Each structure stands twice: as C-alpha cells, then as structure tokens.
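For this depiction, one protein chain was excluded, whereas all remaining protein chains were kept in their positions.
What follows is chain A.
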Amino acid sequence: MEGGLNQAWKSSVRGQASASATVKRLQEVVCQETASSRGPGGERVLALGPGPPEENYPLYIRSVPTENELKFHYMVHTSLDVVDEKISAMGKALVDQRELYLGLLYPTEDYKVYGYVTNSKVKFVMVVDSSNTALRDNEIRSMFRKLHNSYTDVMCNPFYNPGDRIQSRAFDSMVTSMMIQVC
C-alpha cells in the first residue's frame, strides 16, 4: 500500500503543476490511501522538501479524516507561495523576526493554515479546522517543534536517504498521536 502511494506521489506532485493538473493527478492518491481515524475536525499535516521553489515536493503527507483530500492537498500547495514570501522577507531583513515558526499563513473561511520552516529549508504546513478554536498558538508551536524533532531523528536514521519520502513508522506514530490529540 505504501509503495503504491509513493509511486503516485513521486509522479504526481513534482514541479509547478497548474491547479487542474494537480487535481487530476491527485485523484490516484485518494483511492489508494487507507482511511485514518475520523474526528470532528479535519487536520492535515504535511512536510515538504527543500530546494528551489520549482522543486518543492512532499516528503510526507497525512490527513485525518480522508474525505476531501484533494482540497487539502491543493490548499497546502497554494500556501507554499505564502511560505516562500515570508522566507524571502526574512532574508531581506525587512522583518526583524528570524524565528522558524511562521505563524498563521492565511485564514480561509473554514480552515487556518500554519507554517514552519527549518534552517535546512524544509517546510512544514499544517491545516486545521477553524471550528477547532481550542487550539492555541503555543500549542501549534509545540506541535511544530515535535515535528521538527521527529524529522531530525528521521534524518539521522542511517536507512533514510535525504530527499526520499518519509517511511519511518516512528514518524507516522508521532504524527498520528498528535492528530488524534487535536481532533
């Protein structure tokens, strides 16, 4: 199952695809992913790879629950532009802030999107249901910190080649426990 998912992703999301092309190719992904636990709110967690903007591809993507997958994948992709904008603002010293946590990227009517970028230019994007008002800023920050720590552990794993999709079960279970806690 995981192998199939890998293939679909590798062939589908590389490079700057136009919106319709992205949606079309992502159709394959939805059919293949197994259903995760269902909760009242929706939350997606996505870690994206490094490299120049044309090469942002996902290292890991997970969502709970799994209906409306495409919408979330698309939202995450569009939020990448906002992340890049914030990173370049940091670089030009327009903003004094040099933190890794990027905060609320943009709110839509149903969802809030949060971003975080590491020094190695790996971007984490989290999409949370707006109805989930119990989530506070510092909770989001600590979630990102946990993600960053787990990603660092994945990097230090000798069986992981940097740039591959993340297949570590330890990472999976950390993400699962985090999402269950929230939903």
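As a convention for this text, contacts are C-beta pairs under 8 Å (C-beta built on N, C-alpha and C of every residue); 3 or more make two chains touch, one makes a residue touch a chain; residues count from 1.
The criterion applied here is as follows: contacts and distances are computed from a predicted model.
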### Task
Tell me the UniProt name of the left-out chain, picking from "Cell division control protein 45 homolog", "Trafficking protein particle complex subunit 6A", "Transmembrane protein 107" or "Phospholysine phosphohistidine inorganic pyrophosphate phosphatase".
"Trafficking protein particle complex subunit 6A"
### Message
Take the complete complex as the reference. Which residues in chain A touch the chain that isn't displayed?
### Response
50, 90-91, 93, 98-100, 117-121, 148-149, 151-152, 155-156, 158, 162
